[in-house]
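What you see is the complex with one protein chain gone and the rest in place.
Per-chain numbering from 1; labels A, B and C assigned in written order.
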Amino acid sequence: MEAILQYLWGAVVSFVLAFSVGITYMGLNRKVTARVQNRIGPPWYQNFLDVVKLYSKKTSIHHGTMHHLGPAFLMVSSVLSLLVIPILNGDRFFPNLTFQGDLIFLLYIMTFGPLGMALGAGQTGNPNSAIGVTRGLAQMAGFEIPWVMALVALMIQYKTTSIIDIMNVQVESGKWIMFTSPFAFLAAIMAMFGMFRYSPFDIVGAPSELASGPMSENGGKYLFTMMSSGSVFAFAKLTLYVDLFMGGANNLIELVVKTFLLYMIPVLYGVVNPRYRTEQAVRWFWGWPSFFGLLALIHASIS
Amino acid sequence: MINDKVSQKIVDIIQNFARKHSLWVLAYGTGCGAIEIPPTMTSRYDAERLGVRGAATPRQADVLLITGYLTTKTLKRVIRVYEQMQDPKYVIGFGSCTINGGMYYDSYNTIKALDRYLPVDVYINGCMPRPEAVLEGFAKLQELIQAGKADGARKYKENLDWYRANQKEVIPVWRMPEYNW
Amino acid sequence: MREKATTLYLGPQHPGITGNMMIRLKVKGDTIVQATTEVGYLHRAFEKLAERRNWLQSFTLMCRFCVPEPDPVEESYARAVETLEGREVPERAKYIRVLVLELARIASYMLWYGGQAGSLGLYTIGQWSVGDRNYILDLFEELTGGRVYHMYIWPGGVRRDLPMGFEEKVLKTMDYLEKRLDDYEDLMFDNAIFRKRTIGVGIIDPEKAIEWGVVGPPLRGCGIQHDVRIDEPYEVYDQLDFEVPTEEGCDIWARANVRRREIRQSIRIIRQVIDKMPKGEFYNKIPNPHKWRLPKGDAYVRTEAVRGEVGMYIASDGSEHPRRVHFRGAAYVHAVTLLEDLLVGENVADVSAIMNSLGTCPPEIER
Partner (left out) sequence: MEERKKEIIQTITDHFKDAVSNPYDGNRVDFTIPKQQIPAILFYLKDEMGFNHLSHISCIDWLEDKQFELVYILWSYTDRVKVFVHTRVDREQPVMDNIDMIWRQANTYEREIREMYGIRFAGLEAPEEFLLEDWQGPPPMRRDFDTYAYAMKTFWDRQEARSNAQDVRETIRRRTGEELPDFAKKYSR
């Protein structure tokens, strides 16, 4: 009984943590972008205000059941993936759900949300949403390949599918996988550009092309759900990267520093680049990132 | 124990604070005033400091910025856009021509007083209003929101018949869905 | 395989559209099979209103024809009136006019920088260039009193002389801008993704270009060197030394490069103008505007704006009021027939970039 309570407690705390850190990161993203763009920019807590405002908006849009469920699917997917990913080394405070084989489960869960969103957006009848969804799925087909290759390379190399085991390997050897299998890291980082959907891969919700893509018909509470699930998901992904490649984190401050540094890679790359067209983006992912993924696989199987 | 009134008041204060500092402006340049929106949003004047930010679709927007004169053809679209926006929503009339027709007072294709067709919360006068004036308009709107006085949407809902009658007066062929909130 | 075509309404409320207009796209997958423009959202009936006002009152309407760049329209109107009346313009006024026109050209190109880069998702350029554009608007404010609408170039000369120390301020701004332009070019034109997005997109067939009435940077992007400033020099452009750049690509990249080089030429022109500016009168006074009658007849003048050739046709019946004022915008021919033709076969993602590269300006179409 106590164990279950502890799990629940850990789940709630990690959700709150992921939500607030994720939203802060988004605010910092806007701030950093603004500084690059030669202006002051909004305060770092701007996104909290946005989220509260979106939640307090009345929402009277109805396009059918799937449209209502779409953001919920996203939220479920983000929270589930957060719960599967161990937050800290050593399993003391945030045990979450960890079990043998969770990497494969995670791969499934991470694609589940966007698919549900795609169904929801498809039902709105807005052509912008429909085109945005097809673009999103195409882009997913692009970055999933290097991403899966990198993960499979890790699984082969360390002969485990558990994230905890991979973290333990790094803690024991004292070497980050980032350095021991650099090709997998490179492939995964490049795939991360696609996951975060910042420029040059913001093709899904490109404003000057598709208004805001799949979100076109979603305002108020829907957008609130999407924004908060996005921030949770962002934190979950960053934590996963830290767990897998950067030796995990021993305390929260270390985690925040590491995730923030990782987060700045796509943000800063995005500020100075225009966006790709869909087929160019997919081709990009199937180029160098996939090549690195292949190298990682070869490296894993010979070592 | 906190009674309902007090808790409602606290919620209102938090909501109004958030609404005040997060104004998403619909990216719809209805008239020539749209030329001063990029300077307002970009580096020198940087409206994002106040939480003012562009929104791509009416569903996500809070503020409808009517940038200048409205032709009857645009008025129809603007009404549609306004009705698609979600509560709470605000309208800012931008430029002299939204107030009294400005220099287009004798044109056969532009309306002369915006507040007969849409509930306007803040007017910014001038032709063109400078970015400073636009920022001041936003600051004024924030004041109104904080005081809970920016209730154009409620006015529209309560007096829908009057607004509809005025709108139908200038739009000869009315093929639009009903307003559903 | 037969796919069903989806109808996609681009605008009038759409962040990617340049102004208030609408394009109805028939889309198969991501490819456009048919495009129909619908304009008229900004029709204010200026030309009708001008018939109710006298010759000088109409002049305040003129600058509202095209919002991003009002000065060439003022210039066209002023010069059309002068041609019809046979009014002389003092030499100094001509130089000041060229100065204002070129400053307006740079300001408009800075806005274009933001639009072109923003349409492809490179928002940083837009933030920089639109922010720096304020420096030129400051100059305008000092000179004319207005940031956007100047009403400065009027029949008979210009409205006011240059303020004290204005030349130095212009030169200082030009030095600053030249430094900043290097930054924009580094970020925009040296970017591999920008190249990928623009090369080979939105190709105008150079054989068709003249026949279809393409003018301005789109025409020069096809390798055809035509510019009203050289073909039919007005004001003092024949005494100034500048080049009209051309590019061979016929695509967005070529047009962007033409514009990039034209800004440099404008800065060069401004430096020469300030160097050569004569002293003297700046205004050949017109009679009492309420009794100012122009002789019966008509006149048509052309001016080079950033979007290409703009023209002003005026006709007088000998009274105080214009009989007809008709403005020809460059976007008028670009945005309807040319755009409809150009968009077929392109990707949906490129519509906004193509519109920006043509310089589509709805207020000019609808007036």
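Rule of thumb we're sticking to: a contact is a pair of C-beta atoms (placed from the backbone, for glycine too) under 8 Å apart; a residue touches a chain by one contact, two chains touch by 3 or more.
A quick note: this is a predicted structure, and the numbers were derived from the prediction, not measured.
Visitor: Please provide the labels of all shown chains that the missing chain touches.
Guide: B, C
Visitor: Which of C:Glu142, C:Glu185 or C:Glu232 sits in contact with the chain that's absent?
Guide: C:Glu232
Visitor: Given that one chain is not shown, which residue among C:Val33, C:Leu56 or C:Val336 touches it?
Guide: Touches the omitted chain: C:Val336.
Visitor: Applying the definition given at the start, please give the residues of subunit C touching the unseen chain.
Guide: Touch set of subunit C with respect to the missing chain: 39-40, 43, 45, 47-49, 51-52, 210-213, 226, 231-232, 298, 300, 302, 309, 311, 313, 315, 323-324, 326, 328, 332-333, 336-338, 341, 366.
Visitor: Footprint of the hidden chain on subunit B, which residues?
Guide: Touching the chain left out of view, subunit B contributes residues 72-73, 76, 99-101, 105-113, 116, 125, 166, 169-173.
By definition in this document, only the chains that are shown with their structure count from here on.
Visitor: Using C-alpha centroids, which chain lies at the maximum separation from subunit B?
Guide: Of all chains, A has its centre farthest from that of subunit B.
Visitor: Roughly how many whole angstrom separate the Cα centroids of subunit B and subunit C?
Guide: About 30 Å, centre to centre.
Visitor: In whole angstrom, what separates the CA-based centres of subunit A and subunit B?
Guide: 35
Visitor: Two-or-more-chain contact residues of subunit C, please, as numbers and ranges.
Guide: 14-15, 127-128, 131
Visitor: Two-or-more-chain contact residues of subunit B, please, as numbers and ranges.
Guide: 27, 42-44, 54, 56-58
Visitor: Going by the contact rule set out above, which residues of subunit A touch subunit C in the complex?
Guide: Of all residues in subunit A, those touching subunit C are 33, 36-39, 127-128, 130-131, 199-200, 202-203, 206-211, 271-278, 280.
Visitor: Considering the complex alone, what residue numbers of subunit C touch subunit A?
Guide: 6-9, 14-16, 27, 30, 117-124, 127-128, 131, 187, 191, 193-194, 196-197, 347-352
Visitor: Along subunit C, where are the residues that touch subunit B in the complex?
Guide: That would be residues 12-15, 19-20, 40-45, 48-49, 52, 60-61, 64, 67-68, 111, 114, 126-128, 130-134, 137, 146-149, 363 of subunit C.
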